[in-house]
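Just one protein chain is left out here, and the rest sit where they should.
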Amino acid sequence: MRKKQRSLQIFLHVILIGLVLFSIFPFLYMLATAMTEDSYTMPYPPVIIPKSFYFGNFVSAWTSSNFARFFMNSLFVSTVSTMLTIIVSVMSAYGFAKINFTGKNILFNLYIFSMMIPAVLSLVSQYTVLNAVHLIDTYTGLILLYVSGGIAGNMYFLKGFIEDIPAEYEESVYIDGGSRWTVLRHVILPMCKSSIATLAILSFMGSWDEFFSALTIIKTESKRTLPIAIKMFQGQNATQWGLVFAASLIALVPILLIFITFQKAFVKENEGGGIKG
Amino acid sequence: MAHTKQRRENMTALMFIGVGLFLFTVFIFYPQVKNVYMAFTNYNIMPGSENRFVGFENFKSMFATGGTFGNSDSFMLALRNSVLAVLVTVPGQLILGLVIAIMIDRVSHGRLFYKVMLYIPVISSWVVVSILFKYLFQDTKGSLINYYLLKLNLISHPVAWLQNTWTASAVIWALCIWKGVGWVIIIYNAAIQTLPKELYEVSYLEGANPIQRFFYITLPLLKKTTIYVVVQLTIGAFGIMIQVMLITAGGPMGTTETLNSYMYSKAFTEFQFGYSSAVSLVMGAVVIGTTLLQRKLMREEK
Partner (left out) sequence: MKKQQLMFTSLFIATILAGCGSKSTQTPQQSSDQKVTITMWQTFSDVETKVFDQKVIPAFEKANPNIKVKATRMPSGDEYNQQIIQAVSGNSAPDLARVEVTAVPKYAKLGAFYQIDKQKDFEQFSKQLVKGPLSTNLYEGHYYGIPLDTNTRVAIYNKALLAKAGLKTPPTDFKSLIDKAKGIVDDETFVFGPAGSSSWGLMPYFYSLGGTFANKKSTKATGYLDSKASIQAMKTLVEWNKKGYMGKSLTGGLGTWEGLNGGNYLMIDDGPWYAQANKKTANQVTYALFPKGKAGSLEVIGGENTVIFNSSKHKEAAYKFAKYLASDKAQTIFAKELEMLPVNRTTSKKPVVQDNELMALYSKQLDTAVSRIPSAKWEQIDKTISLAFENCLVKGGDPAATLKDAAMKVDTYLAE
């Protein structure tokens, strides 16, 4: 039995390592290009292992035209919108999962269908609305868009987990004199910790990578966010790929850190091999 | 009595969903209502200009203007490509993602490592990886993919990946799957964490084998997540745009254009906002239809 377990583990590791290689393979190419000097053309023939350890592109990406500042801007916008997204989404999901209000099904379907009509053209109207309330060129406006954009999908995502929480937990809170609010705080939040952590990562990533709205809403150059800065490295006629890739690799760092932190802190890792499926 | 109770429930609900509902109405729902209006006019983007009501004109030109250079051919191509993208990338991501998520759950060491590594494609920017893929799949023998395929003797001549409709589409699909699988893994992983352990313990005692456990316990318990994932993946697959714009620019001869990229160029480069809105409505109908069908199929299965 133990021997069988062991060979299974080895088998799994081999496959997973293969998959890992597959998933990071293009990034090796990216890293190698980022470490190439004067890289207006992609290295040709391709390189996977950097020929030299040249970090000039990383340095000039970070120091060029306010990149560091844009980085901080993005950090701020993404952090705030992630926090607000979590609050709004958890509350909405709870409302839809556990409260029987009039028109719930209609509203739920409206939320879901709204995700399915392409949003490419919505920006035009969103801009008009934000303009009317003077929120153009403010982070408030941009954050409101980010939070709004995620409501339907996030609610849908969390609703499933909240619905699965047995009613007994909730009832015992009421017996103890608690309110729905107590339920949310003392039952739902702790029990959905890992899904909320997942949602936080995804929503942080969503605003961290977002380009179109950010460029449209934010007019002042110094207030711009990171994706715009990266896009700016792409010239009209000539692009220094080393810089673009170095900048993109820098942009990956915060999300990776957040991902690792959240996974470690919230997602239960039952040692000894979770569920035997 | 019952009436007031319901009213109280509604008030409570409003407290929880109110803020979300407000934001949703203003920033998501309103633009879509406006979208419907635009679809029936020859919408002019200039402020203060008149928008003439054109009835179903925009919808008609989508389906009934023929010829080599007409609207309907390109619309139909875009529709076909979007549907194909769904048929290929949704099952691709779903199955791979689920299998990998379970594998990660079963390894004894290095789970976080695997998750982080497989998650890197998800968090990278679409723009950058699209450009990257375009270069990986160049048609020369020196391009990364051809180079390795030639080296492994899998092909005898370099493949012109992006110059042929089907190989170019395959590259776009491969990119979608490669970048999307990590997301599916993470979602399933979160769901697997919440599965009740008791059921599995019982199944051990009853002597069920791993495959039985997967099909009779894990899969049914993950159904809600699966529906969620399928719906999201479908929406994502219909939303393919940047990939096409950057990898093939719709070529060769517009045969890899998808609905979203088609719509974008109609609106923002040709200023046909009315027509574009009409396309978006048709696309919305197709997506809604598809997901309703999926939900129905998956509910009925069990």
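For clarity, chains are labelled A and B in written order, and residue numbers in each chain start from 1.
Here is the rule we use: contacts are C-beta pairs under 8 Å (C-beta built on N, C-alpha and C of every residue); 3 or more make two chains touch, one makes a residue touch a chain.
Only a predicted model underlies this, so the values are computations on that prediction, with no experimental measurement involved.
J.: Of the listed residues B:Q93, B:T248, B:S280 or B:Q294, which contacts the missing chain in the full complex?
T.: Candidates B:Q93, B:T248, B:S280 or B:Q294; residue touching the omitted chain: B:T248.
J.: Of A:I136, A:M191 or A:L252, which residue touches the hidden chain?
T.: Of these options, the touching residue for the absent chain is A:I136.
J.: Could you pull out which residues of chain A are in touch with the chain that's been left out?
T.: Chain A touches the missing chain through residues 38, 40-42, 44, 64-65, 87, 91, 123-124, 127-128, 131, 133-138, 140-141, 143-144, 179-181, 211-212, 215-216, 219-221, 228, 231-238, 240.
J.: Quickly run down the residues of chain B that touch the omitted chain.
T.: 15, 18-19, 22, 44-47, 49, 67-69, 138-143, 157, 160, 162-163, 245, 248-249, 251-254, 264, 268-271
By our rule, only the chains that are shown with their structure count from here on.
J.: Roughly how far is chain A from chain B, going centre to centre by Cα mean, in whole Å?
T.: For chain A versus chain B, the centre distance works out to 16 Å.
J.: Enumerate the contact residues on chain A facing chain B in the complex.
T.: Residues 8-9, 12-13, 15-16, 19-20, 22-24, 26-27, 29-30, 42, 44-46, 48, 88-89, 91-92, 94-96, 99-102, 104, 107, 110-126, 129, 144-145, 147-149, 151-153, 155-157, 160-161, 163-164, 180, 191-192, 194-195, 197-198, 201-202, 205, 208-209, 211, 227, 230-231, 244-245, 248, 251-252, 255-256, 259-260, 263-264, 267-269, 271-277.
J.: Given the complex with chain A, which residues does chain B contribute to the contact?
T.: Counting only chain B, the residues touching chain A are 6, 9-10, 12-14, 16-17, 19-21, 23-24, 26-32, 34-35, 38, 45, 100, 102-108, 110-112, 114-129, 131-133, 135-136, 142-144, 147, 178, 181-183, 186-187, 189-195, 197, 200, 204, 210, 213-214, 217-218, 224-225, 228, 231-232, 235, 238-239, 241, 259-260, 263-264, 267, 273, 276-277, 280-281, 283-284, 287-288, 291.
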